[in-house]
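A single protein chain has been omitted from the complex, and every remaining protein chain is retained in its original position.
We call the chains A, B and C, going by the order they appear; numbering starts again at 1 in every chain.
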Amino acid sequence: MIKVGILGATGYAGIELVRILSQHTQVQIVSLVSQSFAGRKIYDIYPNLQGVVDLVCEELNIEEIAGKCDLVFTALPHGISKEVIPNLTRLGLKVIDLSGDFRYKDVSVYEKWYGMEHGNPELLKDAVYGLPELHRNEIKNAYLVGNPGCYTTCSILGLVPLLDKELIYLDNIIIDAKSGVSGAGRNVSLDYHFCECTENMKAYKIATHRHTSEIEQELSLVANTNVQVSFTPHLVPMKRGILSTMYANLKESLTTSQVLDIFKDYYKGEYFIRIYDEGHIPEVNHVTGSNFVDIGLVVDERLNRVVVVAAIDNLIKGAAGQAVQNMNIMFGLDEKKGLTAPGLYI
Amino acid sequence: MIKVGILGATGYAGIELVRILSQHTQVQIVSLVSQSFAGRKIYDIYPNLQGVVDLVCEELNIEEIAGKCDLVFTALPHGISKEVIPNLTRLGLKVIDLSGDFRYKDVSVYEKWYGMEHGNPELLKDAVYGLPELHRNEIKNAYLVGNPGCYTTCSILGLVPLLDKELIYLDNIIIDAKSGVSGAGRNVSLDYHFCECTENMKAYKIATHRHTSEIEQELSLVANTNVQVSFTPHLVPMKRGILSTMYANLKESLTTSQVLDIFKDYYKGEYFIRIYDEGHIPEVNHVTGSNFVDIGLVVDERLNRVVVVAAIDNLIKGAAGQAVQNMNIMFGLDEKKGLTAPGLYI
Amino acid sequence: MIKVGILGATGYAGIELVRILSQHTQVQIVSLVSQSFAGRKIYDIYPNLQGVVDLVCEELNIEEIAGKCDLVFTALPHGISKEVIPNLTRLGLKVIDLSGDFRYKDVSVYEKWYGMEHGNPELLKDAVYGLPELHRNEIKNAYLVGNPGCYTTCSILGLVPLLDKELIYLDNIIIDAKSGVSGAGRNVSLDYHFCECTENMKAYKIATHRHTSEIEQELSLVANTNVQVSFTPHLVPMKRGILSTMYANLKESLTTSQVLDIFKDYYKGEYFIRIYDEGHIPEVNHVTGSNFVDIGLVVDERLNRVVVVAAIDNLIKGAAGQAVQNMNIMFGLDEKKGLTAPGLYI
Partner (left out) sequence: MIKVGILGATGYAGIELVRILSQHTQVQIVSLVSQSFAGRKIYDIYPNLQGVVDLVCEELNIEEIAGKCDLVFTALPHGISKEVIPNLTRLGLKVIDLSGDFRYKDVSVYEKWYGMEHGNPELLKDAVYGLPELHRNEIKNAYLVGNPGCYTTCSILGLVPLLDKELIYLDNIIIDAKSGVSGAGRNVSLDYHFCECTENMKAYKIATHRHTSEIEQELSLVANTNVQVSFTPHLVPMKRGILSTMYANLKESLTTSQVLDIFKDYYKGEYFIRIYDEGHIPEVNHVTGSNFVDIGLVVDERLNRVVVVAAIDNLIKGAAGQAVQNMNIMFGLDEKKGLTAPGLYI
């Protein structure tokens, strides 16, 4: 039994970790930390857990956590994670961080896009970017994993085969991404009021969203050169799910079916990646409630442009599920353990 | 391994059975029958199942099914179920029927409310009403279970302790129930068009909905006298979930806390029934995605009236989950097997 | 031209007043007061108004408002309204108040249900309850109107003919009401977060909601005796709209059609009340965007109980539209002026 603690357990990513881990037969949740709800039963805050998880939320006590956990998931806001994590790793704990604080190789990129000093550049060197389909081997031996963002997971995985196989020009990659509202977390803000979101849709942070830099880091690694992309996030009136529509110009004429074959080959053996057959395109409800990444595409032969569509559940493959997948890898378990539930569809 | 077939596998209740059973470690799905989609892979119809369930939908072939199944779930429209099931039971198959065809003790009640002859009144005698919390012992030995309706499960379980303990008058029981749209199944009809449902709400079949008769049958059994209720179903713009608000007049003065204690005592040991503490009332998202029935209540001391609120996921405890619970009981498995996932909340 | 000011212009009821009045050809909006947004253009806060209303939000300045307005709408929280309004009426302004502060005849009822001292019982005596269909003549000459609540408008109008004609017993009136989220206003609270509301439904304030007392006041007036009701409000995942399902026991046997005739007769000449023919029941999208109250009903002959369903747009007939209707009456205009737009349906 792996003993785990969850810091920030009552946010949407945190509680999704609790939900998934409550069904993981090789994990025992031993500590739930929540500053806002310390002292209260977790199922008072999330009554769906009544009869399933019987823990009381605690204040953060590093020593205590270190004493009883093998691994800690930190589902804290960026900026806070980087203050807390060094204290955990110093005591020998493995950590999977769901914030943006440990996702970057180059500290200056972090500091530019997050607008703050990092303060722990040496830890960044050890931290591994937790996208198993790209970095599985490094994750195996990592003690600190920077779990990817939701938009980024979806977008990177949808583009990587095109870059790896050098099929596209690098100067016109456009990512138009649409997310459900839970991507913004459980923050109380007029922006996420039901009446402001339902029957509404908007683009936001055009050309300035932080996930741009994370996508560019990983695409550049694969392309082995500096890649820049247009990334536009949108808020859609649904709880969960991300749909990312991506555009790139092909260097040579290829058919839809040829590009799909390249994707299928590239992701061969990847359980959580499902490449669609020609004529089929992923939808959000194909993945909601699951850890799958669904990818489909069309080559627009008129323009020799490929349009890739990728879908994930932002709280699972885009956050908590991917974190559990990383944990499984770090502890030598079956990577799918606790993550086999198919999506709900309805 | 219990070998099961599902008839009507591509409706919403049917596919929910597939989804749940795909994660049940003591069940093997061996046959999916769908007239509309025979010959097509199930994951072509429900892409959420790609990589999880790899079966092809079949035409109905009774002999073949009997040859390979221990149990058949029939998720067919009422009227059809009663034609098909005798052919299955005759060949020794156990059957759990999700339609209304085998829920009644008195064939004339069925014939009145469903407006058709039943044709198999002798099978009705053997059939057991599959509400485990009321009929567990009969289910154990049944070969044919009439799985309860969604509204009925929620409403009966919310009222039974009041009747069993003779706390209420029987002449003013009012059930005001609200359901998500999946309760109507996957039927293509203008009534369930997105634009006709979203941002809309309506009552329907006031005083004439079939579930009235099913609720009255079970309440009468418990009360040991004829009970009649007002039952008003409503359609709410959500996919899943039922919330049932029930009103009854107390015979004697009781506090909220006293009535809650009676409920807690009555349902002691029932894993899937969660009675809320005073001051807490169930909401649909506490149960969505789970097999739980959540019940809370308030005694309005001004009027000496009790208001009970019960919530379920209509596709799980109201259909597929309850069917699996019945299967577990019929085959001597842990009743919770395959059904422990907590609700999603978000 | 009637010159009006709106206090609390940036809440949902306030902005709905602005929207409706912007199309009213005999009204000029001269002042928008909003403490939170003073100094900002109204269309910065509500961009739907760009090019339509070009006013800047102001701090509250009683003298200034009195100098330029004939009428003030106060869309302020209860408790605040009663502090502000005496200063307005003292200076000769007519006031229509959308809070609960001036809806009561008996100050002790207000003080009990609102949990605070009123402080201006003498103004209460002059204030008229602004339900035109019941109090048109008093409204004509009023200088202070307490505009009814949303739940109450819908529920009172659906029950009044039954009481006026003495068709029902008074001891078992049950009102099960369902509201869209805008009924809670634009308050930023976790309760109204999109992810907590969508695909969810709940009952709240069972047996304790303030509108109970308002409904009882008006029903008692009509019945000429003390009437008490069960009132249960529910939150439904839609922006606008209320559906109220009401139950009462008939004294004598009547058919659906007989009761409908009584309703049609009772509301003869009332433009904003639409009584449905037998077999038709109102839905929320029949009224959304309009000032109509739609009423349908079924007599359950098995139980000799009538089930009435009434629907309104909570922000229009349940707030801003009714306030404009009151204004039209107070100023001798056509009562329908500015309020003739039919609902949107889609």
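A few comments on the model shown:
To be clear about the criterion, a contact is a pair of C-beta atoms (placed from the backbone, for glycine too) under 8 Å apart; a residue touches a chain by one contact, two chains touch by 3 or more.
Predicted model only: the values in this text are computed from it and were never measured.
Considering the whole complex, the hidden chain is in touch with A, B, C. Contact with the undisplayed chain is limited, among A:Arg40, A:Arg90, A:Lys202 or A:Lys251, to A:Lys202. Among A:Val307, A:Ala320 or A:Leu333, only A:Val307 touches the chain left out of the display. Of the listed positions C:Tyr143, C:Tyr266 or C:Tyr345, the one in contact with the omitted chain in the full complex is C:Tyr345. Remark: the omitted chain is touched by one listed residue; of A:Leu243, A:Ile273, A:Val293 or A:Leu339 this is A:Leu243. In the full complex, subunit A touches the omitted chain through residues 172, 174, 176, 178, 180, 195-196, 198-204, 206-207, 228, 230, 232, 234, 236-241, 243, 245, 247, 249, 281-285, 288, 298-303, 305, 307, 309, 346.
Although one chain is hidden here, its contacts on subunit B can still be listed: residues 12, 181-182, 186, 188-190, 192-199, 237-239.
For subunit C, the residues in touch with the chain missing from this view are 12, 15-16, 19, 22-23, 46-53, 182, 198-199, 239-240, 271, 274, 276, 280, 282-283, 285-290, 292, 294, 315, 340-346.
Heads up, the rule we're going with is that only the chains that are shown with their structure count from here on.
Closest to the protein's overall CA centre, chain by chain, comes B. The chain with its Cα centre farthest from the Cα centre of subunit C is A.
As a whole-number value, the distance joining the C-alpha centres of subunit A and subunit C reads 46 Å. For the pair subunit B and subunit C, the distance between mean C-alpha positions equals 38 Å. As a whole-number value, the distance joining the C-alpha centres of subunit A and subunit B reads 36 Å.
Residue positions of subunit B touching 2 or more other chains, listed in rising order: 198-199, 239-240, 282-283, 285, 288, 346.
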